[in-house]
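The other protein chains are all here in position, but one chain of the complex has been omitted.
The letters A, B and C name the chains in turn, as written, and every chain counts its residues from 1.
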Amino acid sequence: MQKNRLEAFSDGVIAIIITIMVLELKVPHGADWADLQGLLPAFLSYALSFIYIGIYWNNHHHMLHMVRHVNGVILWANTHLLFWISLMPFATAWMGENHFAVVPTVVYGVALFMPALAYFLLQTAIIREQGPQSILKKAVGSDLKGKISPVLYLAAILLAFRCPWLADVIYVLVAFMWLIPDRRIERILGES
Amino acid sequence: MQKNRLEAFSDGVIAIIITIMVLELKVPHGADWADLQGLLPAFLSYALSFIYIGIYWNNHHHMLHMVRHVNGVILWANTHLLFWISLMPFATAWMGENHFAVVPTVVYGVALFMPALAYFLLQTAIIREQGPQSILKKAVGSDLKGKISPVLYLAAILLAFRCPWLADVIYVLVAFMWLIPDRRIERILGES
Amino acid sequence: MQKNRLEAFSDGVIAIIITIMVLELKVPHGADWADLQGLLPAFLSYALSFIYIGIYWNNHHHMLHMVRHVNGVILWANTHLLFWISLMPFATAWMGENHFAVVPTVVYGVALFMPALAYFLLQTAIIREQGPQSILKKAVGSDLKGKISPVLYLAAILLAFRCPWLADVIYVLVAFMWLIPDRRIERILGES
Partner (left out) sequence: MQKNRLEAFSDGVIAIIITIMVLELKVPHGADWADLQGLLPAFLSYALSFIYIGIYWNNHHHMLHMVRHVNGVILWANTHLLFWISLMPFATAWMGENHFAVVPTVVYGVALFMPALAYFLLQTAIIREQGPQSILKKAVGSDLKGKISPVLYLAAILLAFRCPWLADVIYVLVAFMWLIPDRRIERILGES
């Protein structure tokens, strides 16, 4: 298995997922501002997921960059990750069309949690393949963001049953946590 | 014909097929757990096909890796394979939406059988092009999994008329047979 | 402009077109053989267009292989070709859903004629860029198939007004003419 073909396939799948998501932004039948306004929740949901998938593409790229040899476990851990990312357009559309209602907001949280878990499994598979001298292990370090994110998703999922908008705020905050360049966030998190 | 462009095109088509399949997971209008529950068969059908297409991508990659020269027969055998894989989203959605009813389960079996046949034809075309010293022929060996799979699909298709859920179990088992690393399964199959 | 990026972009667009076409094979609501049977015209239309787009991908690849330098005219002639190919899913679905009725069959013919014309323009742009020693010009030769195809499409379009099924037969025959390896068809055509 050549690494570059795994990269190309993953890039292709992620590029398609990030793009077909827009097909769920259904074109309204009317031609007034009110018709557009009704799409605002769907648009916000779309924008948030676009950022998340962009983050996954970026992080995934960096991680694969450090892979030397692709074995069967890495291959299927990667396919497993792509599977969960592929469900984001569904969760995004459901949450957006239902104006951030309780159940869709919970499901969106699950749709964020599962790729995070799958990403962690892929990372573990690569580190295990690389052995004790793993450069990925060194690069990942304490992996504060990687460990905090799933916890925050779980917290948001539980919160969503009571107060969905607060869960949505957490989803947004986690996304921004990943957007901020690493050193600053690690310093902030490292201090606490 | 450069091999790497054939690879890139095939990867692209397979990446798109595996991804657009999710568009058939129609976003429900309601926002309750019951609405989500109604999608369970479609989700299971989706997950199974995702695994199958992942297997095809992986095997196809390994096979093309051994190709030295692409002739017209290989080119069209490959396009023929992509054609049948491209019909999997349709069969997947039809089976899922109809909760694994008889006819859609039969058709799903056909949708598994045809790419298996096309894959075999592509493999044969490559081996013929490589001549008596074919490295692909050596690598394929007795090709137990490749020969058993279409037989199992046919058995499942026949079973489906009487008992569709048993056919679905066979579809799942064949997928898992391909997921298990080669040596173990070959040892198991070789012993019998 | 690097040639390989033009190739990659064109391959991507063609791979997407050939694949999203299957989304027009609408999953029927019922679960009986009759529901599937109703899709037969759409399936045949899909299969024919799949072959055509496969032919375009193949020929386009061979042609670009001979390009040394990409100028603005080549770039836009290529985009123009992709535009017309991108309309094939529409024409395919319309003809299939309407069971090869007169107007959709005429429009399908136009949807075959326009890419053929665009392909010829791209070929001309490349030959002009290469100058009197053009290797593409030598390779194309008398270009019998390239010249006969648009004439046959036009004939089929005119025929379709009277007898659409005969036009469909011509569309199929032209596709098979391209599938048959070059030398044989050129010998046949060259003799007449």
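In this section, a residue touches a chain if its C-beta (ideal position, glycine included) is under 8 Å from a C-beta of that chain, and two chains touch if they have at least 3 such contacts.
The model shown is predicted, which means the values in this text are computed figures rather than measured ones.
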item	value
Chains on display which the left-out chain touches in the complete complex	A, C
Option touching the unshown chain, where C:Ala93, C:Ala118, C:Leu136 or C:Leu152 are the choices	C:Ala93
Candidate in contact with the missing chain, chosen from C:Ile55, C:Val102 or C:Met177	C:Val102
Residues belonging to chain A that touch the chain removed from view	7-8, 11-12, 14-16, 18-20, 22-23, 25, 27-29, 31-33, 35-36, 47, 50-51, 54, 57-58, 61-62, 65, 179, 181
Interface residues of chain C (partner: the chain not displayed)	1-2, 5, 8-9, 12-13, 16-17, 20, 23-24, 72, 75-76, 79, 82-83, 86-87, 89-90, 93-94, 97-98, 101-104, 107
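Everything that follows uses one rule, which is that only the chains that are shown with their structure count from here on.
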item	value
Pairwise touch network: line, ring, star, complete, or other	line
Distance between chain centroids, defined by C-alpha means - chain A, chain B (Å)	27
Cα-centroid distance, chain A relative to chain C, in whole angstrom	39
Contacts with two or more other chains, residues of chain C listed in rising order	none
